[in-house]
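Only one protein chain is missing; all other protein chains are in place.
Read from first to last, the chains carry the letters A and B; within each, the first residue is number 1.
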Amino acid sequence: MNTFTYAPVAYWIPLLPFLGFLVLALLNPLFKGRSGGWFATLVMALVAFLASGVFLEALRAAPHWRLVGGEAELVRPALSGFPFRFEWPWLQIHGETGISLVVYIDQMAAAVTAMVAWASFFIHLFSIGYMDGEERYPTFFAYLELFTAAMLAFVMAGNFFHALLAWEVMGLMSYLLIGFFFKKASARQAMKKAFITTKFADLGFMLGLFWLYKELGTLDLVKVAAMAGQLAAGVALAIGLLLFLAAVGKSAQFPLHVWLLDAMEGPTPVSAMIHAATMVAAGVYLMARFYPVLEAGHALSYLAWIGAITALFAAVLGAAFADVKKILAWSTVSQLGYMFLGLGVFGWAAALFHLLAHAFFKALLFLGSGSMIHGAKTQDIFEMNRLARYMPITYATFLIGAAALMGLPPFAGFWSKDLILHAALAHAPFLWLLGITGAFFTAFYTTRMILIAFHHPSLPSPWKKAPWNRGCPALNLGPEDCPPDPAPPADHRPHESEPVMTLALLGLAAFSLAVGLWGSPLFGPGLLGFLYEGAKPELLPAGELLGGYAIGTGVALAGLLLAVGLYLRDPLTQRLPDPVVAALQRRLYIDEFYYQVVGRVAQWPTELLWLFDTYVVDLFVDLVGYLTYVVGQALRGLQSGRFATYALYLVLGALALVLGGVRW
Amino acid sequence: MSAVGFAILAGLVLAGALVVVLSENVVHAAVALAFTFFFIAGLYLMLGSPMLAVIQFAVNAAAIPILTIFIIMTTQSRRVRPASGALYLIAVVLAGAFLYGLWGLLGAPQTAFRPVSPEGLGARLLSVTLLPFEVASVLLLLAMVGAIVLARRLEK
Partner (left out) sequence: MITLGHFLALSAVLFAIGLFGVLTRRNLIAVLMSVEILLNAAALAFASVAAYKDPVFFAGQLFALFIIVVAAAELSIGFAILLLVFRHAGSVATDVVEEMRG
């Protein structure tokens, strides 16, 4: 009997949102009111359905660990054909296959595809309500569709070249969506900052791929994985670091983290979609795909170090901010750091598990913050007026997301972060220390955010009072270009958001819980047994795991209690000296350093190039124009306007042909 | 085929053509044009193609000179001012050069030729060149419409 299989039509998963984008972009004026949003959401529902089909098929067909009689055992289904691979010839030169179009779905791709599709669906649903009444409503959804298409194409790419193409489209859509409110100077500046920073990093992607192609003659990821061992160690290291540079830029890791904070200028669903759940995780995904080369070049320790430093540093800075979206942005940077740390300490499956879990709970938190902003009419947590009282659904779902972020059992982040720290402790105890300290600060800033935003009445924002926060120093804008947002009236009564938005929150909360529990060792090998067949997953009750869980829970609780102790009664008192707070709130002056030093240094070669352009390139251009002018002047006499002259030219031309015919 | 007949016809054709290009009276030129084309029709008969000869006679030797004379009457321009000597010289040189060029293209002497029956020509016209035939009909229609559009008086 033939049953319908999803994998062969998997290419429709990125294609559908692309078609949706075309429809929305080309028929833009026809979409009145909310119809554009509903249309895009419908497309995403179809995509989510297809992606789930593919995922369930992969679940049946992939070899995976299963609990058999209390012991984990690797089961290899007789159904072969996994990993799913579909290939179309493309870019052929003289019949030789240069680069084929490959859709490649293994366990990782299937899981991440399903995650992206569902997260994207909920974010679309949320946006229907959130973006209501904004200018260019259908355009927003067109952008979201194209972004989703690119992200899905990236995840399913069987070839690093495609991955690069989709990666660049994602970068473009990130740029466009950050600047969606381009009438604000800060949004314009932020979109440029994001684009230039990630573009700089993308150079590494391109150079790395060129080099890889030169060495191996292929960019197919299966072949690259098989041939990675043939690379000389130094070459593999260099290529690995070049690609890691791209991942650092895309995933906003130290020291290229600067753009992500300002990317919060975009609409909140965009922050949830691109700058929390999917695109920034693409860097982690790329490194996971590139693992064999990284291993061959012993580049993993770089990933671990950068990841651990970022995880701690971003968590500390997150505690100093007042804008709810920026706190969440720091938290994203920090959590992505954990993923790199996980990859770097051979916790490959743990990092991917964290990627999946983080996508859901961070999308949930961001959408929750969107709902808060929608209700409270401000982004400053101090100015929010007892939201817990007015927005019960938002509050409940936000708590679920926050618990997952803090790493409280039994929520998603607890299981995934602990696995990463577990791997770190085994391979690099110092990095474990950084990670666990980061976890402490994570719990701290999350609790602080919840207490101040949800439980305290509207307060005057200390952020806006601080003299060092005038203007937007991180965007190189003065107070006149970047005025502070007006505070809502103190007696503003927030309201709960409409059903499409709360529905999206509830959906994401459910997914977040489910992914966490499925990935936990409570019910056998579960998600991890599916993601990674290479090693036997650990099961409860393993002594080491339990110890890790105890430490993790303890540290998270400590952070939580510290925040409660500091902020429950008295949220306004500043407890650190001014210079320290200023340094934290101005992001350790890293952005200013880039503007002042890197920007200036980059000026010199630019001016040299300007001279070259003016006096060499323009010279040629002018010369072409001048020659045309001279020849035209010389020939204009031929155009007499007289009939007889033209007849003469005609005859001369024909004569030339006839006489030419005699000679040759 | 008689060489004498060819010589007479050729001489008449060339003489007619010379009158067409030299006469200062345009009406004379038009009449000479009719004769020239009429004698070319004779040449087609010599080539064994009566069909072509008939069409040449009907269209080129009859219709076109009559149309030309109509236009001459409409525009009331009977006389042509002769061109300058220099222009004559240039024209003679160019025409001579052309003649020289074409002369170089003449191939080896070829004597045998095959007459064409009207049936044969018609059958090939409607099979080998069916598409050009149809296109030509469209071209004629276009020319007709175009001529009417161009020449009608615009009412104001």
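Heads up, the rule we're going with is that a residue touches a chain if its C-beta (ideal position, glycine included) is under 8 Å from a C-beta of that chain, and two chains touch if they have at least 3 such contacts.
What you see is a predicted model; the values in this text were computed from it and never measured.
Asks: Given that one chain is not shown, which residue among A:Leu576, A:Val601 or A:Ala647 touches it?
Replies: Checking the options A:Leu576, A:Val601 or A:Ala647, the one contacting the hidden chain is A:Ala647.
Asks: When the complex is taken as a whole, what residues of subunit B touch the one chain not shown?
Replies: Output for subunit B: 1, 3, 6, 10, 13-14, 17-18, 20-21, 26, 29-30, 33, 36-37, 40, 43-44, 46-49, 52, 55-56, 59-60, 63-64, 67-68, 71-72, 74-75, 77, 80-83, 87-88, 90-92, 94-96, 98-99, 102-103, 105-107, 109-116, 120-121, 124-125, 128-129, 132, 136, 139-140, 142-144, 146-148, 150-151.
Asks: Please give every residue of subunit A in contact with the chain that is not shown.
Replies: Residues of subunit A in touch with the missing chain: 639-644, 646-648, 651.
In this section, only the chains that are shown with their structure count from here on.
Asks: Centroid from C-alpha atoms only, then distance subunit A to subunit B, rounded to Å. What do you get?
Replies: 78
Asks: For subunit A, which residues count as touching subunit B in their complex?
Replies: 644, 648, 651-652, 654-655, 658-659, 661-662
Asks: Going by the contact rule at the top, pick out the subunit B residues touching subunit A in the complex.
Replies: For subunit B paired with subunit A, touching residues are 87, 90, 94, 97-98, 100-102, 104-105.
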